[in-house]
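Missing here is one protein chain; the remaining ones are kept as they sit in the complex.
Labels run A and B following the written order; every chain starts at residue 1.
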Amino acid sequence: MTTPFSTLLLRTLNKGVLPYLLILVHIALGSALVYTAPRSNLAFLVLISSLFTLYVLKADNRFKLIAGAILALLIIPVIGVRNIFYLEVIFQISVFAALALGLNIVVGFAGLLDLGYVAFYAVGAYLWAFFGSQQYFVLPFAPGTQPSDLPFLLPGDAFYLFLFIAIIVAALTGILLGLPVLRLRGDYLAIVTLGFGEVIRVLANNLDKPLNFTNGPQGITPIQRPTMPDWAVQGFNDLFGPLIGHTVSPADMYNLYFYLLALLVIIVIIFVTRRLDDSKIGRAWTAVREDETAAIAMGVPLVRMKLAAFAVGASFAGVMGVLLAASRTFISPESFSFMQSIGVLSMVILGGSGSIAGVILGAAVVTILNLQVLQGFSLYLSELRQSEAIIPIINFAWRDLSTQLDPAKYQRLLFGLILILMMIFRPAGLIPAKRRKRKLADDQPAAE
Amino acid sequence: MALLETINLVKSFGGLTAVNRVNFQLEAGRIVSIIGPNGAGKTTLFNTLTGIYQPDQGQINFNGSSLVGLRPDQIAARGMARTFQNIRLFGEMTVIENILVGMHAHLKQSPLQALLRLPAFRREERESEHKAVELMHYVGLSGVGNELAKNLPYGAQRRLEIARALAADPLLLLLDEPAAGMNPQETEEVTHLFRHIRDHKGITILLIEHDMRVVMNISEQICVMDYGEKIAEGTPAEIRANTRVIEAYLGRGAVAGQHEEQR
Partner (left out) sequence: MKHFLSAINVRELLRPLGQLLLFSLGSAVVLSAIVLTLALVLDQTTVGQHLHGRYNVSLYTYTLVNLPQVVIDGLTIGFVYAAIALGYTMVYGVLEFINFAHSEIFAVGAFVGVEILIALDNTGILRGASLGMAYAYLIFAIVMGMAAAGALAVTVERIAYRPLRGAPRLVPLISAIGVSFLLQDVIRLVEGLTTGQFNRIMPTFGNFDQRLNLGRFALGEANIALGISVKSIIVITSAVLMLVGLNYLVNATRIGKAIRAVAQDRPTASLMGINVNRIISLTFLVGGLLGGAAGVLYALKFTRIDAFVGFFPGLKAFTAAVLGGIGNLTGALLGGIVLGMLETFAGSYLGVFTMGAAGSEYKDIFAFSILIIVLIFRPQGLMGENVGQKA
């Protein structure tokens, strides 16, 4: 349900060519702002929010597709390599959007609250971290004692193969974890999945003995990246060099490359999600969410459908894990904490559980809040600390403000607030899920 | 041979025996009612038949094979469909989708076909959608295919539940108080519908009902339960005259007429 005001606003805006104009203006304005002020957070927000405009306004689908492609494949790469921080933000949004889409299958479609979702992400990440690094040869060495000249087990290009292997391994992990626990009632399931998430994290932390699989808390590094052909770097520089204003180094190109890979993965995920949702599997998931007893009495095999949801959700996370390990060249257990699971959950809840556009919006909003708003606030506070400023009435010198007070580290507060407020005021999320309206030719409403 | 047969069926919860040594036979093609005071174990019997509860003792034979130990979805796939006493639709799904879920076991599409939108998949989806619309019309709903089930009025929800159950192409339809909460005209209409389902679709019907007008009007056989036991069985005329039945209803100081309105 949209609030009356936003419905009204949309109705006024969605007239004739107005939406087309608005979309173009928004994209152009955002691009221009970011281009002229590459360091401004505000400019970046204007640009990134044009995706939202593109989504909500009514326009021809082909137009939307072209506009979106130009934005994603032309504008963002160009401004991204001009200021690599933006690319990092967008890459993180993409990673979290993929995770949120995966969790959305489990929570949003099938109604199973999984509090240990990042465990599957960890499985994918450690899979490539192990096979795509020297770790295989480090097995007999305790962390920190290995010789420095160990070879790599596999070539970097095995990365592409492992994207697919991760799908299978993560899905199998999902089934294995799900098999014993999916008979449980919803709230027990939540706690047990939380436990599984912690088990995976503790294993990652401690499987450095008796054989050193994970290198413990220090994490695994270096992890290989796929090779990038020279002509790609060369070609990009020839094509966009004038626009960017300087040649892009191969290292920076990798950021762009992983952004494009993440984008590709998301497109595949959306495709898979939509098609499954609109088949008997998707209907069974929703039926299970709505009423388990009725669903099973109608012939829906409950456990098998729940396992399918777990497996599909897990496989999305597994792929993103491989991508993360390769793009960072380093992973450690820290990235797979309970807080990350809740972070992804808060994206799903904020955006609208069950709604594809919603969870992507949720991922974008939460990531931007995290990376830009909270961190920006942190920077502002540390500037204040170094200044001579004083809060007037209570005579408090900013200098004396505790360094413990670092907003960037208050993600839990953010996630907590999102979860509580959304549950109380808007449980369906910012963009609630809608059922597809079918064209039922032979079912005309009775004349009124 | 009987379509459905229970032998010494027992289901108890803690100290309470909700279904006690029930022997019951249902011939194919009939309309049979189960009646009895509140708490007599009628719904528990339904839940045991459909596999939601596992029986503590006894046998359930359906269409030539035993149902004991099967899951509800397996039982549903063998041709038993049901409605619920307190309507259990998938509220956030559309009317058509609710009916499509009822067809779940019959749809042959694989996930791969769904991902690739192969012609076989598209044909099956089109045909099942078409069939769903037909069923919707059959139970007397029209023009509401894209409505969310939760937004339908009460009577329409009851009808939708029946359509959803019919979508499974069942041999046997279990209806749990299908006329509860309906006004006399609606009751008249659904009674007609049940008879039509049996006569034209050949589906056997077993229903639990408190409304004696419906029961006496439609049933060819009536089974009376009290305190978990089957206390009588027979044609409507026989049941009307049965002293044990009258005791079960009247022995509690109630008047027969009041019972019909007690919901």
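Here, a residue touches a chain if its C-beta (ideal position, glycine included) is under 8 Å from a C-beta of that chain, and two chains touch if they have at least 3 such contacts.
Keep in mind it's a predicted model, so treat the numbers as computed, not measured.
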Using the definition of touch stated at the top, determine which of A:L10, A:L29, A:A59 or A:V181 touches the missing chain.
A:V181
Checked against the full complex, the residue among A:V25, A:L379, A:A397 or A:L417 that touches the missing chain is A:L417
Candidates B:Y53, B:Y138 or B:Y227 - the one touching the absent chain
B:Y53
Mind listing the chain A residues that contact the chain we can't see here?
111, 113, 115, 180-181, 183-184, 186-188, 190-192, 194-196, 198-199, 202-203, 205-206, 209-210, 293, 338-339, 342, 345-346, 349, 402-405, 410, 412-413, 415-420, 423-424, 427
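By our rule, only the chains that are shown with their structure count from here on.
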How about chain A: which of its residues touch chain B in the complex?
271-272, 275-276, 278-281, 283-284, 286-287, 289-291, 293-302, 308, 435, 437-438, 440, 442-446
Residue numbers of chain B touching chain A in their complex, please.
50, 52, 71-73, 76-77, 81-82, 84, 88-94, 96-97, 100-105, 107, 109, 111, 114-115, 117, 121, 125, 129-130, 133, 136-137, 142-146, 148, 164-165, 168
